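For this depiction, one protein chain was excluded, whereas all remaining protein chains were kept in their positions.
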Amino acid sequence: MSKKRILVFVGGRANYSSIKSVMLAVKKHPDLELQTVVGTSAVLERFGKVEDLIVNDGFNINARFYNLIEGESPVTMAKSTGLGLIEASSILDNLKPDFVVIVGDRFEMMSVVIAAAYQNIRIAHTMGGEVTGTIDESIRHAITKFAHVHFPANDDALKRILKMGESEEFVFNVGCPRTDLVKKELENDSLEVLKTLFKDNGGVGNEIDLCKPFLLVSQHPVTTEFGCNRMQIEQTLQALNRLEIPTIMLWPNADAGGDDISKGIRTFREKHKPDWLHVFKNLPTNQYIHLMANTACLIGNSSSGIREGAFIGTPVVNIGTRQNMRMRGDNVFQVGYNSQEILDAIVKQVEHGRYECSHIYGDGKAGEKIADTLANIEPSIQKTIVY
Amino acid sequence: MSKKRILVFVGGRANYSSIKSVMLAVKKHPDLELQTVVGTSAVLERFGKVEDLIVNDGFNINARFYNLIEGESPVTMAKSTGLGLIEASSILDNLKPDFVVIVGDRFEMMSVVIAAAYQNIRIAHTMGGEVTGTIDESIRHAITKFAHVHFPANDDALKRILKMGESEEFVFNVGCPRTDLVKKELENDSLEVLKTLFKDNGGVGNEIDLCKPFLLVSQHPVTTEFGCNRMQIEQTLQALNRLEIPTIMLWPNADAGGDDISKGIRTFREKHKPDWLHVFKNLPTNQYIHLMANTACLIGNSSSGIREGAFIGTPVVNIGTRQNMRMRGDNVFQVGYNSQEILDAIVKQVEHGRYECSHIYGDGKAGEKIADTLANIEPSIQKTIVY
Amino acid sequence: MSKKRILVFVGGRANYSSIKSVMLAVKKHPDLELQTVVGTSAVLERFGKVEDLIVNDGFNINARFYNLIEGESPVTMAKSTGLGLIEASSILDNLKPDFVVIVGDRFEMMSVVIAAAYQNIRIAHTMGGEVTGTIDESIRHAITKFAHVHFPANDDALKRILKMGESEEFVFNVGCPRTDLVKKELENDSLEVLKTLFKDNGGVGNEIDLCKPFLLVSQHPVTTEFGCNRMQIEQTLQALNRLEIPTIMLWPNADAGGDDISKGIRTFREKHKPDWLHVFKNLPTNQYIHLMANTACLIGNSSSGIREGAFIGTPVVNIGTRQNMRMRGDNVFQVGYNSQEILDAIVKQVEHGRYECSHIYGDGKAGEKIADTLANIEPSIQKTIVY
Partner (left out) sequence: MSKKRILVFVGGRANYSSIKSVMLAVKKHPDLELQTVVGTSAVLERFGKVEDLIVNDGFNINARFYNLIEGESPVTMAKSTGLGLIEASSILDNLKPDFVVIVGDRFEMMSVVIAAAYQNIRIAHTMGGEVTGTIDESIRHAITKFAHVHFPANDDALKRILKMGESEEFVFNVGCPRTDLVKKELENDSLEVLKTLFKDNGGVGNEIDLCKPFLLVSQHPVTTEFGCNRMQIEQTLQALNRLEIPTIMLWPNADAGGDDISKGIRTFREKHKPDWLHVFKNLPTNQYIHLMANTACLIGNSSSGIREGAFIGTPVVNIGTRQNMRMRGDNVFQVGYNSQEILDAIVKQVEHGRYECSHIYGDGKAGEKIADTLANIEPSIQKTIVY
């Protein structure tokens, strides 16, 4: 019997962390063959070119496409998806996978979802059923309606997917694949892993002493609040500027509004020349996990604070609507776009220190469970809503 | 106060029948401004260029795009959607509508849905919540997850939309806009309307005497059964060939597999030279309605048999999976792809004759209800699933 | 030493006849590796899907793309080129050829030319330097300015290429590759080859007795005369209708205006039901050559009358501007778009009968000469105009 071909699409750095353990498990599985496709920001230097990390991790890239149209506005985000759809169609036509695995809810995912759906290729979806803000909320649930198999990361999410009319037979709460990486990574020694952080990743600004308390900031654009992103990052920077605690920050992702945030950070740096701030383009997952395990507080609107943060116990200040109603543990403190509010919350979390480990986002075996399931199921290509 | 801009996208002839009464009502409404965009098969001679009908009906075309890539295969259907998304993005960026109205579930609809959603434009969806076969089933429910307002055509559909987590406040059972046209059209005299049928619409084959019993056939490709469509039309043609009842047939739509059906019909004509068969490229809605009101039996897999057929009382033989579980009245008799089964069903329906009028697909006022609703609501651009 | 990779792009049936002998010679050459890419009308049933012929001839298809956007208008012709450029870019990036061989001047060629030029891949051009009508005239010379090596088909053409500032070192008059096929094919027996013409190729209309005098018609749209093509084919059909000599006709190619010609032919057939007319979608090159060798007269605006016709000695009535100033032998009689003029010319040519063989378009060894040259040259990627 020939192996089932499982195609995984990676569109950016966050994507990869969310699916790496699945890729490893598929690659190792005797009945499965892994096909890896990269595109959108995963192939671009400007976003850390996670493609190189993937190759370094021993995966073979089967196809690659460039589809990000410059402009970072809502209209180019839509067009980039159109171009990605054209590209992904050809790629799927050539690779002829049995399953396409779609991660989460980023805008470029729709390119691959539609290319697969219209070509009668089965779709497996991870991290569906969650509730957040931005256009991701709509994208995520629309993908659910195209997907043939669902791997939600928690129980709330599973219930929502069933409610939307998906067949119980094909919905599996496997936990979050990111937790797999976290669990494995925490077996290593933080100091060892972070020793070469600055040498490895360059970035701009002074080096930070990681043995002393430091902050970690990761704030991305909110596409439904296009036009407000500059103000939002400025509130955060203002709070940080008053604290002057040594801080590691990441540049924002490629969504509409990302340019505004980048500009906000660049302007702040030119103006205040903050000696306490170091900004990285992006970081390898392993180093990021150890930063989360050692930071005094993670600030911003990255889902990592909520997902990985739960397992690690990182104190988190989550700003604004981007994570909306995503299920969260005790470690997360929610605030609005207000520099005073943000400042107060950071102080509170720094004082509290590390939280207990929580399993709401899985026990670290999601990758294997997904691979096993894909090897053993054969859903009908014709979906029918359950009601 | 400036008028709300309501953009209606028409992708083909069936589309137009489904939305014409809405366009009329929006155009007439004092607080609304209608924007009409045509694309995909609506602009092509080969599919009857419904664009010309639209202009003849007194509507102004605000923008037009060509996005149908030749090939009629799953891969070109996907690519056409990608190209349509690129085109629709520019158009929406220019026209800046307040609402985009999306009709039903054809593949090209995803182009406009994503272009609108990613640009933070509100989406209204008609005919959502139904259950059918083919990829349309997934497309329809995915659109629901992007749409801000829902206008299902019957009660079953409304319940499904609510179950999928849409907010009750924005879901309205207004009936089917196609029923509006039917009701209005049936006020005219059939013989008068059909008098110039052959002169108006050309087509190939002998003219049919519409005062004697005749059959009406409309069979479209089933995209999830790509590769089988040639066989499927041949089963139908074989049944018709044994009956030799005068028959009016329509060429199939532009979905993947449409070429196979066309080829089946052409080959049959060359081989059997049937004097009882006339094939039209397409027909004006009004003439089609009167054909439905006078045919001895409508055969195929067009949704018209189920929707308009319910109100008109047309005897229908519905073949195969395309209409799947769409709510249907007593007038519909379901069969598989088998020439004997099809033949028996036709004989039975011809004997039965006309059915009673049913209101399961509305009372003929959907257009006005939709226009009024759009004028009065203002849903948040940020959707959140209800659970 | 690794072989040089020679990529040949085939965009349609005429293309293939123009390059087949080159493909055969490259495939056989010990220092060369052939890469075959098909696209545009070469992949479409509607245009005879020459892709299947290519595979039957023993070639391997390395990549395929769909880029023809329906509409057959100037705007879709331009857009199809844009889509083809997107597709061809990815394909060249994957196949990494050393040379891309471009045939002639059809609109889709610009897609591959620009994709190659912008990616620093060397371009070889066949059939450059000729003078014709339509947009092909501009396309051909623009390709010359991108090409690194030139293989004109006759001496006039060579001189024009040099005059345009190309380097003498890289311009070679090798004759026309189509002559290669003709020479080889004429070794076979016409009656044998044509025995199964109708069985092999289907088409519509009665079969024609090829032992009696018959006409051959091949008339394509003139893109710069968009809007006039319907009238142009009607003039030809009118002349033929008065002659009622048994006639074999070919459907037009995919250029803007092709639909108008097709419609003209279809309408004529429905109206006049001509028993003397048989229309083929397309024909294998070998059968077409024997038709040219046996027809009483070839009518239309196909370049075959001028190129292959010269070597075969076919009497030709060339209509209108499409072939413009292309170098021609005694066998060609030029007329305008006027049914009387066309009729008179046909009568004259039928009376004259076959002409003597001419070598103005080569001696039948173009393919080998091109392959040998490509194996032995290495032009600089940086072109500089000679003056």
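Every chain is named by a letter (A, B and C) in the order it is written, and numbering of its residues begins at 1.
To be clear about the criterion, a contact is a pair of C-beta atoms (placed from the backbone, for glycine too) under 8 Å apart; a residue touches a chain by one contact, two chains touch by 3 or more.
Just so it is clear, the model here is predicted, and its values are computed rather than measured.
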Check: Which displayed chains does the hidden chain touch?
Finding: A, B, C
Margin query: For a quick check of understanding: of C:L85, C:A124, C:V279 or C:I360, which residue touches the chain that isn't displayed?
Written below: C:L85
Note to self: Using the document's definition of touch, tell me which of A:D259, A:E308 or A:E368 contacts the absent chain.
What the structure shows: A:D259
Next item on the list: Specify the residue from the set C:S167, C:T224, C:N241 or C:T373 that touches the hidden chain.
Entry: C:T224
Next item on the list: Can you work out which residue in C:L68, C:I135, C:V332 or C:A345 touches the chain that's missing from view?
Entry: C:I135
Check: What is the set of chain B residues that contact the non-displayed chain in the whole complex?
Finding: 65, 83, 86-87, 90
Notebook entry, point to check: In the whole complex, what residues of chain A lie against the chain that is missing from view?
Noted result: 43-46, 66-71, 73, 75-76, 79, 83, 204, 259, 263, 270
Margin query: Under the stated touch rule, tell me which residues of chain C contact the chain that is not displayed.
Written below: 74-75, 77-79, 81-90, 92-93, 107, 110-111, 114-115, 117-120, 131, 133-135, 137-139, 141-146, 159-160, 163-165, 223-224, 226, 256, 321, 324-325, 381-385, 387
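Rule of thumb we're sticking to: only the chains that are shown with their structure count from here on.
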Check: Between chain C and chain A, is it the same set of residue numbers doing the touching on each side, over half shared, or a different set?
Finding: same
Margin query: Report the inter-centroid distance (CA atoms only) between chain A and chain B in whole Å.
Written below: 40
Check: What is the distance in Å between the mean C-alpha positions of chain A and chain C?
Finding: 52
Item checked: Junction residues of chain C - those touching two or more other chains -> 83
